[in-house]
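Shown here: the complex without one of its protein chains, the others still in place.
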Amino acid sequence: MISLPFIAVVVLIAFGLATVLFRKNMIKIVMGVSVIGSGVNLLLVSLGYRESAIAPIFTSAETTLMVLPTPQALTLTSIVISMAVTALMLALAVQIYRHYGSLSTEKRRLKE
Amino acid sequence: MNPLFETASGFWNPVFLFVALSLALIIAIAIRSRGNKTAKKTGGQGLAFFSGNVEPEQNIAAGNLYWGFFESMKPYYDVVKKMHNGIVNDYVFWFVLLLIVLIVTFVFGGMAWV
Partner (left out) sequence: MSILLHAPALLIAIPLLAAFASVFLNRIGKKALSAWVVFALLATEAIAVLLLLDVMSGARHVYSLGASVPGIVSSTGFPVRIVLVGDALSAMVVFVAITIALLAGIFSTKFIEEGKEKFYSLFLLLTAGMAGLSLTGDFFTMFVFLEMLSISSAGLIAFFREGTSFEAAFKYMVVSSIGILFLLFGVGLLYGKYGFLNIAAVASMAAMQFSFIDGVALALISAALLLKSGAVPAHLWKPDVYQKAPAPVVAVLLTSGLVGVYLLFRILFMIVPGAGISQAVGSLIAGIGLVSIFVGVTMALKQESLRRLMGYAAVAETGYILLAIGTALSVASFASVFSMNALMGGIFHIINDAIDLGFLFLAIGAVSYVAKTDNLSEIKGLAHKAPGLSVIFLIGLLAISGMPPLNGFASKLMIFESLYFFSPLLSIVALLGSMAMLAIFVKVFASIFLGPAFKGTVRKLPRRMAFVLLCFVLTMILIGFFPGLVVDLLVEPAAAALTSSCSYIGGIL
């Protein structure tokens, strides 16, 4: 029952999470976050997939099985949002580099 | 507009407290007004008495206010300080830990209590 896309989802999320947990470079953390995002998007798309179904366009469609349209709409929204998030985080990382000359998360000023 | 507030096992009326506070204020003002009007504000009578010894240097700040508490809670604070280390990787780690605890509770919680 568990098919290849779901294994890929788990692998992507695990890689992304491992990057965020163990890499100290801010750019790599941003990469990790967007890899997790891709994993979640893949989950959404593969949830709506039906084998040997057609694209969900109703104009002159035959009455065959269609792929679910909602997850694709969700995925598009979430891709747009994750682009905004990635851009914002990279911009913040650039500003931090300009102020402190370092991208390491261990050089932090706010603690305890 | 009734200020009476009924809770599950009793009630609470802010007006009683207000009256009590006003009474206390009036008594305090009454006692204060009986004081000596000619008392000097300066001259050191408000300072602590050190039995004639040299007065120690004043270096007690607001941060030292609860020194005893911190001293007795030192083992606890050592642990918590390590938790709040300001590294973003660890923030995510604590979040994942919370997530795991929640998953365990949601999945196995029903069984343990039945």
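Should a chain be cited, it is by its letter among A and B, assigned in written order, with residues numbered from 1 in that chain.
FYI, a residue touches a chain if its C-beta (ideal position, glycine included) is under 8 Å from a C-beta of that chain, and two chains touch if they have at least 3 such contacts.
Treat the numbers as computed from the prediction; the structure is a model and nothing was measured.
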Chains in view touching the one left out: A, B
Contact set of subunit B toward the excluded chain (per top definition): 1-10, 12, 14-15, 17-18, 62-63, 65-66, 69-70, 73, 76-77, 80, 83-84, 86, 88, 90-92, 94-95, 97-99, 101-103, 105-107, 109-114
For subunit A, residues in touch with the removed chain: 13, 17, 20, 26, 29-30, 33, 36-37, 40, 43-44, 47, 68, 70-71, 74, 77-78, 81-82, 84-85, 88-89, 92-93, 95-96, 99-100, 108-110, 112
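As a convention for this text, only the chains that are shown with their structure count from here on.
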Geometric centre distance via CA averages, subunit B-subunit A, whole Å: 44
Interfacial residue positions of subunit B with respect to subunit A in the complex: 81, 84-89, 92-93, 96
Complex interface listing, subunit A residues touching subunit B: 17, 20-24, 29, 105-106, 108-112
